[in-house]
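Here the complex is missing one protein chain, while the rest keep their positions.
Let's turn to chain A:
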Amino acid sequence: MSYNEMIESGEVRAPYAMLSDWVASMPAEMRQMKQAEAEALFRRIGITFAVYGEGGDPDRLIPFDMIPRVFQQSEWRKMERGIKQRARALNAFLRDVYGRAEIIRAGRIPARLVFQNEAYEKAVVGFVPPRGVYSHIVGIDIVRTGRDEFFVLEDNCRTPSGVSYMLENREIMMRMFPGLFRNNRIEPVDQYPELLRRTLASVAPAKCEGTPTIVILTPGHYNSAYYEHSFLANLMGVELVEGSDLFVDGGFVYMRTTQGPKRVDVIYRRIDDPYLDPLCFRKDSMLGVPGLMDVYRSGGVSIASAPGAGVADDKAIYTYVPEMIRFYLGEEPLLQNVQTWTLWKDDDYKYVMENLKDLVVKEVHGSGGYGMLIGPKATREEIARFAELIKANPGNYIAQPTLALSTSPTFVDEGIAPRHVDLRPFCLCGDRVELVPGGLTRVALREGSLVVNSSQGGGVKDTWVLTE
């Protein structure tokens, strides 16, 4: 049985009390009208992109469910501490593996997993970015399985997207149901863009003179998250640029403006490492800025997230995050990892192959709910086919138990029904580590489905954290 976040032992839980009445008192016609209104609002705003790595039609509208997901203050505080702890450990790990690699010398993480990882960038070894921060926006995907049971499903240290949904979901709820926000005391999230701007400014290079100039570097309008790039640039009051808008001159990066070249201090990039600079990485990339990496490595500009940050967030490294927390912080992890079997270990391999029907198997570098096997939902043929893939390359897979994700009440055709949810909060790391109370809640709209990815029938909800 999944944990129902609204109803426990037949009683409506305190954080949902008001909401439960509100939902119950809404006539069906009203609900349909409001749903149509919400969709029209989303269309008008133009928020129609897929969440990072999920692929799919970039112009598709992700379904929005009007019933918010609610956390009590105490629940959130606990999660918040765990998220910050994890973000600190991930950054400490990155600082370490591009430096002395103490954690590997200590035998706590196998060298192979780090140094042979595709995301490990030789080009930045030995270079320490400002404040030693590599991942400035850490998206940590969390699922809940019980009242006090929260698990981290994965970490996103590169450029996690979805934060514009968090902000828009709230905006739309406030516009449509102002009464709800008068009657409930809900923590705001709209300070996020300002916190992000401050975080980015705090990692400006030492050579920066005066107020740092920040830009968002996008691959362009055909990218599925372009909307989010322009949305954040707007709210932060910074320029949205493409590679061709920037150029290197001497030891600095400049942007072309109508008033002439303007020096850039911090680049919040939403393009992947291999495309950043054709003089350092992929020679054929037209998206990046030639010479950028030389300027970066000599301290002339900051890049967020730092090139090479991806080595901290693949599914093989994930299994060692609790170890990182103990090693770097000397603390016990506050948020648990999902039990994970790594198929390159003989014992794990044996166990997984014998229990495929009960497990979820994922590719180490996969994302977006593709390339995975959900044992309990798969046919015998599908399992047999997947077993062959695993046999061919065990190192490419990990397995986890099927988690009973918690449910949150959701509008469906028949009325209201519990649907499985997850949560992606966005932790900001600069001169301090902070996050806004909330995040992006994704909901699996199909009955019984555990896959919340928008490419596989997932939707989104506003996420509330109640004040005391």
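Going forward, contacts are C-beta pairs under 8 Å (C-beta built on N, C-alpha and C of every residue); 3 or more make two chains touch, one makes a residue touch a chain; residues count from 1.
Note that in this section contacts and distances are computed from a predicted model.
K.L.:
Identify the UniProt protein name of the omitted chain, choosing among "Transglutaminase family protein", "ABC transporter permease", "Carbon starvation protein A" or "Na(+)/H(+) antiporter subunit B".
P.N.:
Its UniProt record gives the name "Transglutaminase family protein".
K.L.:
Considering the whole complex, which of A:41, A:123 or A:174 touches the chain not shown?
P.N.:
Residue touching the absent chain, from the options given: A:123.
K.L.:
Among A:134, A:252 or A:349, which one touches the chain that has been omitted from the display?
P.N.:
Answering carefully, the residue with contact to the hidden chain is A:252.
K.L.:
Pick out which of A:198, A:297 or A:377 touches the chain that's been left out of the picture.
P.N.:
Looking across A:198, A:297 or A:377, the contact with the absent chain belongs to A:297.
K.L.:
Tell me which stretches of chain A touch the chain missing from the display.
P.N.:
Touching the missing chain: residues 98-99, 101, 104, 111-112, 115-116, 118, 120, 122-127, 247-252, 278-280, 283, 290-291, 293-295, 297-298, 300.
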